[in-house]
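Note that one protein chain of the assembly has been removed; the remaining protein chains are unaltered in position.
As written, the chains take the letters A and B, and residue 1 is the first residue of each chain.
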Amino acid sequence: MGMTIAEKIIARASGNEVVKANDICTVELDLLMSNDGTSHITVDKYNALKNPHIADPSKLVWIVDHNLPSDSVKTAASHKKMRDFARENGITYYEGEGVCHQVMMEKHVRPGQLIFGADSHTCAYGALGAFGTGVGNTDYLYAMVTGTSWVLVPETLRFNLTGKLSEGVYARDLILTIIGKISANGANYKAMEFGGEGLKSIDMAGRISICNLCVEAGAKTALMEVDEVAMDYLKAHGREPVQCFAPDADAEYAHVYDIDLSTIKPIVAKPHFVDNVVPAEEAFGTHIDEAFLGSCNNGRIEDFRIGAEILKGRKVNPDVRFLVVPASRDVYRQAMKEGLLAIFMEAGAIVMNPNCSVCWGACQGVIGEGETLISTGTRNFKGRCGHRESFVYLASAATVTASAIKGEITTADRL
Amino acid sequence: MEKFTGKVWVMGDDIDTDIILPTEYLVFKTIDEMKPYAFSPLRQDIAKELKSGDIIVAGNNFGCGSSREQAPEVVKALGVKCVIAKSFARIFFRNAINNGLLLIENPDLADDIKEGDEITVTINEKIEYNGKEYPIVSLPDNLVEILDAGGLVKAMRRRNGLSD
Partner (left out) sequence: MGHTMIEKIIAHNVGHEVKPGDIVTVDVDYVMLDDIMMPFIVSKFKEMGFSKVWDPKKTVIICDHLVPASQVDDTRAYHISCDFAKEQEIPNLHRSDGICHQLMTEAGYVKPGHVVFGTDSHTTTYGCVGAFSSGIGYTEMASILGTGQLWIRVPSTIKVNITGKLPSNVMSKDVILKIIGDLTAAGATYKALEFTGDTVENMSVSSRMTMTNMAIEAGAKCGLFAPDEKTAEYCEIELDDFQKNLKGDDDAVYEQVLNYRAEDFVPVMAVPSNVDHCVPISEIGDVKVDQVFLGSCTNGRLEDLMAAAEVLKGKKIAPFVRFIVTPASRKVYQEALQNGTLDILLDAGADITHPSCGLCCGRTGGILTDGEVVVATNNRNFLGRMGTNKVNIYLASPKSAAMSALTGKISAAE
């Protein structure tokens, strides 16, 4: 019996020839990512251990991105704890480099790796053929101390993509459509595997966006076949694969979906669930107070190009705060070089330093009571982006930018 | 002349507005919500311990820094009867008068006083402490008018033909 990509990576990480869904395996982790959402708690738990020890500090990557720059004395204390610990223990540490998942994609992730991240959107790494999954800080601590962990081999949902996305439709629309179709728990415990001819037409930014959001369908991880597009990205960032896995022809899937990309339309997820999706036009006319272009989901240079193209020569609606937040320092630099930041600033946007911003609902950009946000962020849960009585719509970079111009939800072709 | 006696809290020079009320709490909707945080960077618990009718005695430049009017308002809301200092910063001075918080300038009292002691103030006349008298210089007329009206809001209401 053949294996899926998830099974092959776990087989490698557990030293087995073959594993199959529902096996429980002890695996060796390749990388352990943690951010300022929880690292300070991990440090506290670590210090409470009898014989604290880090199996391999070189596998740890710690990234400050959630509340940056620090927004309170509480944050400052957490950051200091995290920073001091990283420094003392020789842990790779970034502060100000960008949103953790983007930094990991730019600097660390390699095809074939098994990676734990103390953050749910760690599944983004599948865009480079790596098995990334989010864990809580106790699991993280165990892995940090032992270098290993156990995993239940997930069943896999296979998504065969054919055709091409239409003009004005983006990977973000595709993944929101998929989540709407299979529901917010449709992939619980499972891996979501993407492949097919259609995938080739989707750039790395789009792929990361797709994999990143799979946790919103409950997935343990998301995986894509490593092709030329992925290899080019890897080479451009100066890395080599550990091993590139493709699924076997006779791999066993829990379900196979065939999706013709040309059928996908602009879509928005309405409050307060990611799977509460409707065609964008059904939300047209919804008044917005804030728009957000950024996050590990859509804060990449490709997203900025889309936004700037729409915004060029136009102005942000004066009643809208349009937050533009690059996902990393590299994105910020590139956007600066290409003149995109100048376009955003000229149009009246609020251009911030790379951080999680309103996607995380803390730090700068939170929304207040009764306010409505349209966001390229990952989640629209009640209260996620600020006040518990606020409303979040999720959409593509294009739809968010168009809405920021109009002052109400719309798509770029309607401007 | 109005006369009152109160327990004294002693503070030093340059008690700035960030000490009187840190920026963090300026966005609270009401002065009442800000009360627990008054003077917190300097003396964490003083807001809890201050009682109505107490008096603050301080050194030079009390209220220096920002124009935040929440500072004198929160001091008044805590029940502080008056602040006696060697000198006051000017924005704080105006803000206090506009809210009917009595400020008295006196160059010597702060050097003599001990925290917890009681003093007696006769408005526009003198402060009595430990058998010694400290004279009070009276305020200019236009300020007395505002104080008499009960603060600037009430003075403006009168101007606009409204009742208090």
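Rule of thumb we're sticking to: a residue touches a chain if its C-beta (ideal position, glycine included) is under 8 Å from a C-beta of that chain, and two chains touch if they have at least 3 such contacts.
Quick caveat, the model's predicted, so the values are computed rather than measured.
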Of A:Asn22, A:Ser72 or A:Asn185, the residue in touch with the unshown chain: A:Ser72
Selected from A:Ala217, A:Leu323 or A:Val392 as touching the chain missing from the view: A:Leu323
Candidates A:Pro52, A:Gly96 or A:Pro279 - the one touching the absent chain: A:Gly96
For chain A, the residues touching the chain missing from this view: 68-73, 75-77, 79-80, 83, 87, 93, 95-96, 289, 318-319, 321, 323, 329, 332-333, 336-337, 341-342, 345-346, 348, 350-354, 357, 363-369, 371, 386-387, 390
Residue ranges of chain B at the interface with the undisplayed chain: 14, 16-19, 22-24, 26-29, 40-42, 60-61, 64-70, 72, 87-91, 94-95, 98-99, 140, 142, 151-153, 156-157, 160-162
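Quick note on the criterion: only the chains that are shown with their structure count from here on.
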Separation of mean Cα positions, chain B and chain A [Å, integer]: 54
